[in-house]
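Left out: one protein chain. Kept in place: all the others.
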Amino acid sequence: MSILVDENSRVVVQGITGREGTFHTQQMLAYGTNVVAGVTPGKGGQKVQGVPVMNRVAEAVEMEGANVSCIFVPAAFAPDAVMEAAAAGIRVIVCITEGIPVLDMVRVANFVKEKGAMLIGPNCPGIISPGKTKVGIMPGHIHRQGSMGVISRSGTLTYEVVDQLTKSDLGQSTCIGIGGDPIIGTSFIDHLRLFKEDPQTEGVVLIGEIGGTAEEEAAEYIRAEFNKPVLAFIAGRTAPPGRRMGHAGAIISGGQGRAEDKIEALQAVGITVVLNLAELGDTAKQIMAGQ
Amino acid sequence: MSILVDENSRVVVQGITGREGTFHTQQMLAYGTNVVAGVTPGKGGQKVQGVPVMNRVAEAVEMEGANVSCIFVPAAFAPDAVMEAAAAGIRVIVCITEGIPVLDMVRVANFVKEKGAMLIGPNCPGIISPGKTKVGIMPGHIHRQGSMGVISRSGTLTYEVVDQLTKSDLGQSTCIGIGGDPIIGTSFIDHLRLFKEDPQTEGVVLIGEIGGTAEEEAAEYIRAEFNKPVLAFIAGRTAPPGRRMGHAGAIISGGQGRAEDKIEALQAVGITVVLNLAELGDTAKQIMAGQ
Amino acid sequence: MKLHEYQAKELFQKAGIPVPKGRLLTSRDKLGSVLEEVPGPPWVIKAQVHAGGRGKGGGVRLVKGQGEAAEAVAELLEKPLVTPQTTAEGVIVHQLLVEEGVDIDKEFYLGMTVDRKLACPTMIFSPSGGMEIEEVAKQSPDLIFKEPVNPATGWMPYQARNLIYKLSQVPGGSTVKELSSTMKKIYDLFVANDCSLLEINPLVITKQGSVIALDAKMTIDDNALYRHKDLAQLDDPREKDPLEVLAEAASLNYIRLNGNIGAMVNGAGLAMATMDVIKLAGAEPANFLDVGGGASEEMITKGFEIILKDERVRAILINIFGGILRCDVLARGVLEAAKKTDIDVPLIVRLEGTNVEEGRKILEESDLDFLVARDMAEAAELVAKEVKRQG
Partner (left out) sequence: MKLHEYQAKELFQKAGIPVPKGRLLTSRDKLGSVLEEVPGPPWVIKAQVHAGGRGKGGGVRLVKGQGEAAEAVAELLEKPLVTPQTTAEGVIVHQLLVEEGVDIDKEFYLGMTVDRKLACPTMIFSPSGGMEIEEVAKQSPDLIFKEPVNPATGWMPYQARNLIYKLSQVPGGSTVKELSSTMKKIYDLFVANDCSLLEINPLVITKQGSVIALDAKMTIDDNALYRHKDLAQLDDPREKDPLEVLAEAASLNYIRLNGNIGAMVNGAGLAMATMDVIKLAGAEPANFLDVGGGASEEMITKGFEIILKDERVRAILINIFGGILRCDVLARGVLEAAKKTDIDVPLIVRLEGTNVEEGRKILEESDLDFLVARDMAEAAELVAKEVKRQG
């Protein structure tokens, strides 16, 4: 198994003719991802990396059976692109784009939920089920198929974690970057629910950071409903309040979103929180060995 | 049983200090309806017909356990009143108000659905479960408790039908005026679903009229899922196209909404359609006797 | 409330939707100066009436010179125009729109309406422009493209793409942009003006690749007029039956029909059902009249007067099921009207519901001449009898 995407995923790349879209389409194809179509309005009929380009997502769904979308459209047009995918019936939408205004995301998040789709991101590296498919921009080669689920608000920090897991002989079922923005399509909890039901997944690594209360909510969910071992890391223990730490969502404001509070909330429900990132791989290995 | 409202309904009247609100509060109380509170912003603390007036629906919910609302607020303010009720957790909202702009109703209908409430109306006489409670403006005395469900897009036409039923010794479980506007909170189908599960209801009378395709949709639902006898009447066989026949929703436009098409759709799935309104009571009696 | 084409086009222009250059002509004398201001020939002269099917009735003329223009104006202005949607007498044309001719390359249909089932505004687009959309719907439903609009997000650019790229022949890039921008503006206009219908048929692409609205139809939601005082002033009572104008002023729902049985009913559904019963009895209703749930004595009087003003009326059926409207109020209103006007046609009264006994008593104790019907069935029978009697 694995969650959300696998060898049956048929991916449409929105913004395929752009620089990033083209580059990562090539990378995804190289990983073995089944990229069945690209979309760039007005460029229908072209080919990019051998992939047919269409004018509309609906065409990619009708003609190529696309069921997953990966979006590389610039921030000003990305909300429209996400909604187009959701309206066309795409059920898993991965939005890589960074810099979408928050109030646009208010509308997008509600729209996508109404359509019954799952939005990963925006401002995220995407999602990979190692050995099956990669829908996003993460370096595929550091992953290995296995039993660990990874959910993260960060990009390169996730690569770091995955690299340590792989080096500790812990492969991954699915790794999801949920995005670093204040409003994102899906939360830790949405994916924990899926990992709970996924037999391939035997343990989960949560990678949080300052800002918001998503980690606290995840802790509460895990306490009440999640039955597999969870290991967590929270970035930003040394971040000053009131400053936006790169990610639009990584800001301690109004006394909320501090790393200490998150760590405390997680520890309070019995989750192991790694304080030194360098030790994450080893700690994960110990925990999983203890199962 | 009965559907939506019964002796346990605790009614809040929004717009209770207005002329209509006050009059019908008195009428409802006389029928035995449990009117627990009224709401008129800024008039909290007063009493109308012995019923305490509050500033907010949320207060009526918190302090008096109101679970049904009946709205007599003028059209310009009614959308706000409906949303207030839905946001306050009221689950059955009856909106008597006529003349709400259609685009307001677009927003209201979506909002109410999102909140999980059922909106009856607007532009409707309300809902009555004879012998238990009356939430609306229908003359209570023509009803009798019994086994017929009535769903209607009309007001006085419903009274006519109920009167005939009662005179034919067919009492009613619940009678619902769903409203004569193009966009209404709940359709025939929503209530058929409830009647289907209601053991008190043994047969249903549908009262439709020109405009829209709600009757056609109901016919399809009945064919596929409804297992109790249904009798229908459609008003407006002689109505000219393109004219709004009193109700904002009663208009044949773009070749849609003709009475003949509705009658045909209903007959096609085996529903008896009464063509002469004067014969409705007798026909209902025959059908129910045949069960 | 319907707007005239020229009124809708003024709103289009303000919203940035391109329309042909044109001027309104209300008097024959002004034709010369109007033609000077409008680029051409050729010109197009269009009767400004609310009735549909105007083209089929000869209300739209393409003229190639001043002479032809003068002829067309002479034939149209202040003359009756008969279309498939008017009566046989037609409607009088009081205003003409004189427009520049446009080099048409392609014709589309673009419209917006509220989808009742989906409970949201919906854009409709079709490459079969110029035809009535109902005809297209019947003949080639696959050529009608629809996009419902989520009220939370408003019209989104992808929806324009969904409509435009469905065309078998996609126009050039700049035309696609213009089409897309027109769609967005139509949605904004629709919402800003509380429209119930907005239609451009045809929306054309010119030989130069520009998009232009050749026709314009706008209907405003009557219920929303209270917040659009500016639009309410565009109402043209000359387009309506004079009795309907009277009824409107009295807040009565009255529609004049072609029969001879006047009807006064409370409630729209019951009023329609009463019309149907009259028809079943072999007669034809002269009107739809719903005096409403909360009618006052004055409104009843007014309604009765309006029915009596219709000289085609041969009998009157009053059918009241008292709810909020009490039967005694109805009775007093009718008597009040009878005082003012001679009632020289048979009157059939059917009362039921709130205060019915009191209402019947008031009528019986008056010197009004009328027949009582105990229920709908009897009312229908009596109407039929009257029809036969007058034969």
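Order of writing sets the labels: A, B and C. Residues in every chain begin at 1.
Throughout what follows, contacts are C-beta pairs under 8 Å (C-beta built on N, C-alpha and C of every residue); 3 or more make two chains touch, one makes a residue touch a chain.
The structure presented is a predicted model; accordingly, all values stated were derived computationally and were not measured.
Q: Just list which of the chains on display the missing one touches.
A: Result: the unshown chain touches A, B, C.
Q: Who touches the missing chain here, A:Ala250, A:Leu266 or A:Met288?
A: A:Ala250
Q: Decide which residue listed in B:Phe72, B:Phe111 or B:Phe233 touches the omitted chain of the complex.
A: B:Phe111
Q: Among A:Leu29, A:Val106 or A:Ile287, single out the residue that touches the unshown chain.
A: A:Val106
Q: One chain is left out of this view; which of A:Gly21, A:Pro41 or A:Pro125 touches it in the full complex?
A: In the complete complex, the chain left out is touched by residue A:Pro125.
Q: Can you tell me which of B:Val11, B:Met83 or B:Ala265 touches the chain that was removed from the display?
A: B:Met83
Q: Which chain C residues touch the hidden chain?
A: These residues of chain C touch the chain that is not shown: 150-152.
Q: At which residues does chain A meet the chain that is not included here?
A: With respect to the unshown chain, the touching residues of chain A are 20, 75-76, 98-107, 109-110, 125, 137-139, 142, 152-160, 163, 180, 182-183, 207, 209-214, 217, 233, 235-240, 242-250, 253-255, 275-279.
Q: Can you list where chain B touches the absent chain?
A: Counting over the whole complex, chain B touches the hidden chain at residues 41-42, 44, 55-59, 77, 80-81, 83-84, 87, 107, 110-111, 114.
The rule is simple: only the chains that are shown with their structure count from here on.
Q: Would you identify the shape of the chain contact graph, picking one of line, ring, star, complete or other?
A: line
Q: Taking all protein C-alpha atoms shown, work out their mean, then name the chain whose own C-alpha mean is nearest to it.
A: B
Q: Using mean Cα positions as chain centres, tell me which chain lies farthest from chain B.
A: Comparing chain centres, A lies farthest from chain B.
Q: Approximately how many whole Å separate the CA-defined centres of chain B and chain C?
A: Whole-Å distance between the two chain centres: 28.
Q: How far is the middle of chain A from the middle of chain B, if each middle is the mean of its Cα atoms, in Å?
A: 47
Q: Hunt down the residues of chain C that sit against at least two other chains at once, touch-wise.
A: Only 152 qualify.
Q: Among the residues of chain A, pick out those that touch two or more other chains and give their numbers.
A: In chain A, no residue touches at least two other chains, as defined above.
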